[in-house]
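Yeah, one chain of the complex is gone here, protein chain that is, but the others are all in their spots.
Chain lettering (A and B) follows the sequence in which the chains are written, and residue indices restart at 1 in each chain.
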Amino acid sequence: MSSKAWGVVSIVLFIIGILLGYVAAPGKVSVSTTTVTVGGAGAQTITKTVTVTGTAAAPEQKEYVIGLAIAVTGGYAVDGPRRRNAAILAIEEINAMLEEAGSPVRLKYIHEDTKTSAEGAIAAYEKLASAGVQMVVGPLATSECKAILDYAKSHHMTAISPSSTGTAAMVKNDYCFRVPSPDKYQGPALAKIIWDQGIKKLVIMARSDDYGKGLADLIEENFKKLGGQVVKIIYDYTQPDLSADVERASSAVANFGADAETGVVIIAFDDDGIKILEAARLDPTLSKVRWFGPDSMKRATFLPPKAKEDIAKFLQSVHFMATTPAVGSKDNPLVKEFIEKYTKKFGESPEASTYAFYAYDAAWIAGLTVLVAHKYDGRVFQKLVPHIAKHFYGVTGWKLLDEYGDAAVPIYDIVAPRVVDGKWTFKTIGKYDGTTKATTFYEQP
Amino acid sequence: MADYIIESKELTAGYGKAVIIQDVNFQAERGKVTAIVGPNGSGKSTFLKTLFGLTRVFNGSVVFDGEDITKLPPEVRARKGLGFVFQVNNVFPNLTVRENLEMGAYARTDKEQIRKDMGEILDIFPILRERQKQKAGSLSGGERQMLAMAMALMGRPKLLLLDEPAAALAPKVVTQIFMKIRDIVNSGVTVILVEQHAKRALSFCDMGYVFSSGRIVMKGPGKDLLADEKFVEAFLGKR
Partner (left out) sequence: MDLSIPLINSLTLGSLYTLMALGLTMSFSVTKIANFAHAELVTIGGYVTALLVNWMGYGLGESLIAAFFASALLAVAMDEGVFKPMIKRGSKPLFLLVASIGIGLVVRYLLFIYADLNAVITVQAKTNVQLIGRFGRAGITTIHLWVFPITIVSVVLLHLMFHYTKPGKALRAMADNEDLARVSGVKIYTLRRLMWFIAGGITGVAGGLWSAYSVITPEIGWYALLRIFAASILGGLVSFWGTIAGGLIVGFAENFGITFMNTYFNVSTAYRPLISFVIIVIVLLLKPTGFAGFDIVGWLKEKVKGGGE
């Protein structure tokens, strides 16, 4: 082949390569929105060691250390400090409790910033290890948890994460426990909630990423177990137009019969969600049936002022409801007290951060475990945590753990679009409790 | 002294970094036919393009009608009265024959006169009148050559550059084309004619130039060159 011909071939390959790459590329990660607020209560990012001690040092006083490996810089610069504050509040409460009871034992904490990165998490664990710490609250992200798994195990450091929910850190017999329920519990919960609404036939529209496909499969599996029928439509969320997918959903609903026994589940993020809802609201078939969604649908994107009012009205007209991990449930008496104490101490309500509630429970479980063990040894803690958690009911509910060491009893709030004080919001209208698998509504869905 | 309509002085030009023609001193007398002959690849087309500003000039100048036009872009030269019929790709294949002719008159604004000229031109080239609405790309070689010349004439040039207008045409058509060229010259247009066929060109022209490897190697009245033994030996002998 002549060099000219090679030239032609290489250019054609180059162009095809570009196009192929373009087709094959999984949805690109868009630049995420990060608002950085500086200041505020407890927003300092300096690592510091604080000893919380009682007034009179009794001769036999004993002190146990709890590490806080919580990111307060990087992606968690805003939410991290809130979670750390909640954990500190828990430790102070335990000390106050011990002091009042006349116990000589106290807890102290050491905070290390994991900087929202895998390397940062390992570095924080190394520092805590050199300080002899064997019980740690944190890290926050699934990626950070995954990074410290081996280190924690080999150094006998028991970790309790307040916020990791990803499957990547779902490991049996490890040293990492997780107090929020992982993503996998949302599928069964949603299937049950929908089934309880009298829906027998379900059309699921899900985005083609791990989250969408995984959740769609779980809903399908559980809904079928309950006796229902399911049609799944996995759409490519990178496409500029999704009208063909909406049309398929519409046909599927028409085949099932557009009546009270048929429902639609939409598992979308922002722009794909709007594309679907904008097309669906003009479709008579899809407007006739009930719609449901997971926590990803509880977004300001779908309500005014960000979205058109027409979209919110459509969601309301199809009695849309979404599940979202419950924290601060109205009927949990611990919640009110926590919110009051936290607000008093830090000048801001913990409701700003869902996971501050989990951090509070994580620190309580960590503290109770250390106290019960009476021997400062991570190997002991690792065996104790599941038992302590099983008998623990906190601001985020019952903390029974599953075989992976993750919270097994999910509690989801059920939210629906409503106008409150002239503003559209997702209002909590009910609750799903994994303990009883029962749905309670505070108002008509 | 002779009245030269165009003149090049020490002209060196080419494409990109490549120098193709060198130190070309050339004159064309007003109202006459000046022929350029020479072997394939000797730079004849490049020279014509250079006169029109379509190449890169490294050195020298082009003077047209007493004005130095070396730095002017082609579209401005066209407006000053230069016309060009390319050797190849000399019509717009996706435009109709009529649109091609209109493009020929693009730089002109005298609408009335253009319409008259259009009629006249279509009289001169009756075959084009028949094919007015046809796409130029569908014409035969001879017809296309006619159209190319007709287009150039629609611009009412003072000087017309013709690059091998008879190449690859049937002998009968060649005769026709040369008759048209004669008519054009008779109507007062100066013509510079590039031809491979040296005998035909030199017997047709007033003045002849011989190019070889980008340089002028001989010049003189066409008849004299044809009679020159050295020339015949070098350029016609092999034929």
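Operating definition for what follows: a contact is a pair of C-beta atoms (placed from the backbone, for glycine too) under 8 Å apart; a residue touches a chain by one contact, two chains touch by 3 or more.
Quantities reported herein were computed from a predicted structural model and do not represent experimental measurements.
> What shown chains come into contact with the chain that's not displayed?
A, B
> With respect to the chain omitted from the figure, which of A:92, A:261 or A:283 is a touching residue?
A:283
> So which of A:63, A:217 or A:247 would be touching the chain we can't see?
That would be A:247, which touches the missing chain.
> For chain B, enumerate the residues touching the unshown chain of the complex.
Touch set of chain B with respect to the missing chain: 15-16, 45, 52, 54, 73-75, 77-79, 82-84, 86, 88-95, 99, 102-104, 106-107, 151, 155.
> Contact with the hidden chain only, please: which chain A residues?
4, 7-8, 11-12, 16, 18-20, 22-23, 28, 30-31, 33, 208, 233-236, 238-245, 247-248, 250-251, 270-271, 274-275, 278-279, 282-285, 301, 306-308, 310
In the analysis below, only the chains that are shown with their structure count from here on.
> Go ahead and note the Å separation of the Cα centroids belonging to chain A and chain B.
Those two chain centres are 79 Å apart.
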